[in-house]
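Every protein chain of the complex appears in place save one, which is left out.
== chain A ==
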Amino acid sequence: MDNGKLDVTKAIEAVKRIKDIVDANKEYLTELDSAIGDADHGINMSRGFAKALEKVKSNEYNDIGSVFKDVAITLMSTVGGAAGPLYGTFFMKASMKLAAQKEADLSLLAQAFREGLQGVVALGKAQLSDKTMVDALTPAVEALESAAKDGLTLKQGLEKALAMAEKGMKDTIPMVARKGRASYLGERSAGHQDPGATSSYLILKAFYDALEG
């Protein structure tokens, strides 16, 4: 019976949904990245998650941590741009929290995503308002944590996180980039939505959708 938690089947479903949503938005991500970056984010993310899906579909898993770990290793090697090590680290750090766990409730997933976010910050050294994925992930993780404290279900928590990630993503539009290739543009980076914040939103959307069953 469906208890609303993230188990191995749903974790793999989430990877599939990430692949699908990234594919559906490939042109859009590339367009955003061509405005302020090197125009490869859509293609890179699409390639990375296609490989990640191939990997997790070909394996048997007893715990969700191992699913996350395989995604992490695949992304690091196949994405190609900065998103590879960054999302790779996100999934790798999260996988450590989920190791040996058959399923995750809201509280555990919030902890795992917090670890992931900390890994991203440690690697990329981006702070809030630097116009990066951190601007979408930070409010999303905070929303997950506060929803867990309020005793909400995983689905409800992800819904709140998704709303905050969307807001965080849109908030990057007026920002001046201080990290990554976009920072070379300085003031000219203002007025464009950050591609990394956008893909982070899409990833959270895929997790939310995967719980639909």
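Quick note on the criterion: a residue touches a chain if its C-beta (ideal position, glycine included) is under 8 Å from a C-beta of that chain, and two chains touch if they have at least 3 such contacts; residues count from 1.
Note that in this section contacts and distances are computed from a predicted model.
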item: Per UniProt, the name of the complex member that is left out, chosen from "phosphoenolpyruvate--glycerone phosphotransferase", "N-methylglutamate dehydrogenase subunit C", "BMP family ABC transporter substrate-binding protein" or "STAS domain-containing protein"; value: "phosphoenolpyruvate--glycerone phosphotransferase"
item: Options A:Gly65, A:Gly88 or A:Pro195, residue touching the unrepresented chain; value: A:Gly88
item: Sole residue of A:Ala35, A:Leu123, A:Val176 or A:Ala190 that reaches the chain not shown, by the stated touch rule; value: A:Leu123
item: Residue touching the undisplayed chain, where the options are A:Gly42, A:Gly180 or A:Pro195; value: A:Gly180
item: Touch residues of chain A, complete complex, unshown partner; value: 38, 40, 44, 47, 73, 76-86, 88-89, 92, 123-124, 179-181
